[in-house]
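In this view, the complex is presented without one of its protein chains, the others remaining in place.
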Amino acid sequence: MQPQDPGFEARVRASFQRQQVMATLGARLTRVAPGETDVELPFRADLTQQHGFLHAGIVTTILDSACGYAAFSLMPADAAVLSIEFKTNLLAPARGELLVARARVVRAGRTVTVCQADGVMMDGGREVHVATMTATMMTVVGRGVAG
Amino acid sequence: MQPQDPGFEARVRASFQRQQVMATLGARLTRVAPGETDVELPFRADLTQQHGFLHAGIVTTILDSACGYAAFSLMPADAAVLSIEFKTNLLAPARGELLVARARVVRAGRTVTVCQADGVMMDGGREVHVATMTATMMTVVGRGVAG
Amino acid sequence: MQPQDPGFEARVRASFQRQQVMATLGARLTRVAPGETDVELPFRADLTQQHGFLHAGIVTTILDSACGYAAFSLMPADAAVLSIEFKTNLLAPARGELLVARARVVRAGRTVTVCQADGVMMDGGREVHVATMTATMMTVVGRGVAG
Partner (left out) sequence: MQPQDPGFEARVRASFQRQQVMATLGARLTRVAPGETDVELPFRADLTQQHGFLHAGIVTTILDSACGYAAFSLMPADAAVLSIEFKTNLLAPARGELLVARARVVRAGRTVTVCQADGVMMDGGREVHVATMTATMMTVVGRGVAG
């Protein structure tokens, strides 16, 4: 994977900082490489569903941002990224101390980029695969959206 | 759609109350009917992505809960509901004052229930269709999970 | 839904004719309206899976073409349509005499169009809902692809 913008990492980190929801949830962008990112979310009881696990939508929020920034890392410097669609398959209850989302670009096109991400929970020393996502991201240039 | 449990509405509302993330986000369950629910989320800047719209994952969180409780309304009184998978297609930026998710059961099976939900934003008097979801929910009975 | 090309119906029908797989399977385009199509497939034993039902992939093939041409009906005269992604949820075994796929555009954008389609089987006088699809279609202009 070859980034078009040598300043991709700073650009990705700056855009992640502008996602206010990431601060609200307590998520961190822990790794940026060309076509790849990791995003982490420490478990919080106030983000759970009725059985005390992280809500599937919150897991999805983290996977989606990880996918979006994996795609964004390969885009031109003046582009913005938008999610077109994603599917999440839930594999196991999201319990434990920390959710780690690992995203990678599967195919980067001029307009459309396809990404996959896996979510694992660190749960008392074990790493449990809790979710997998396939997402389609769109490159948007020159419509007045920044980053 | 015929509910198996005449007390379905109270059961749905009690389980929604146990989803701590719904209170954290500020979401409300505004309608419960057999196989149908509405969930609403007032816009909040601290739930946005980098362009100031509600994050696609937050929209998905609301659509997923709406689908889950639409399915749950038709389940037996001792069942729990789990999301197996969902796909969200994003149709327009989620800007405005209020997100309304309207979910309905498409097919209720013994083990698997398929739901669809649409998300609309109330935006200065207009209603804009911003997202659509198809979700698969599982009925879980007798594994020590409640509601 | 307003077609950009007044000759949309002839254009859709001509492109459907070029899908050789439709003739191979025995499928017919039975309705074309702006943003909507119906495609029908008579049941054939040689298109079945191991239990004697139409294979989920064959049902998907028909739903995908129906969605693609619903999208294509709204595109400019010089555009081509490509499937970006689709998800099929299978609701009931595809048995009976005839599969009818009914597709409609949910949102038509400049580059990306989102469609939904339902598949029903005519089964001894009953109409059974067997599958539902959400699909993303891309408008491609000027890359040397026709129709």
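Every chain is named by a letter (A, B and C) in the order it is written, and numbering of its residues begins at 1.
Throughout what follows, a contact is a pair of C-beta atoms (placed from the backbone, for glycine too) under 8 Å apart; a residue touches a chain by one contact, two chains touch by 3 or more.
Nothing here was measured: the structure is a model prediction, and the numbers come from that model.
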Practice prompt. Using the whole complex, pick out the displayed chains that touch the missing one.
Written response: A, B, C
Response to the item:
Checked against the full complex, the residue among B:R11, B:K87 or B:R102 that touches the missing chain is B:K87
Discussion item. Using the document's definition of touch, tell me which of C:T37, C:T60 or C:Q116 contacts the absent chain.
Written reply: C:T60
Discussion item. Under the stated touch rule, tell me which residues of subunit A contact the chain that is not displayed.
Written reply: 87, 89, 91-92, 106-107, 114, 116, 129, 132, 134, 136
Fill in: Sites on subunit B contacted by the missing partner chain, in the whole complex
84-85, 87, 111-112, 114, 136, 138
Item to complete: Could you list which residues of subunit C touch the chain missing from the display?
Response: 15-16, 18-21, 23-24, 45-51, 55-58, 60-65, 80, 82-90, 145-147
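The criterion applied here is as follows: only the chains that are shown with their structure count from here on.
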Worksheet entry | Between subunit C and subunit B, distance of the C-alpha-averaged centres to the nearest whole Å | 28
Fill in: Chain centre separation (subunit A, subunit B; CA means) in Å
22
Worksheet, complete the sentence: Chain-centre distance (mean CA atoms) for subunit A and subunit C, in whole Å, is 32
Response to the item:
Within subunit C, the set of residues that touch 2 or more other chains is 87, 114, 136
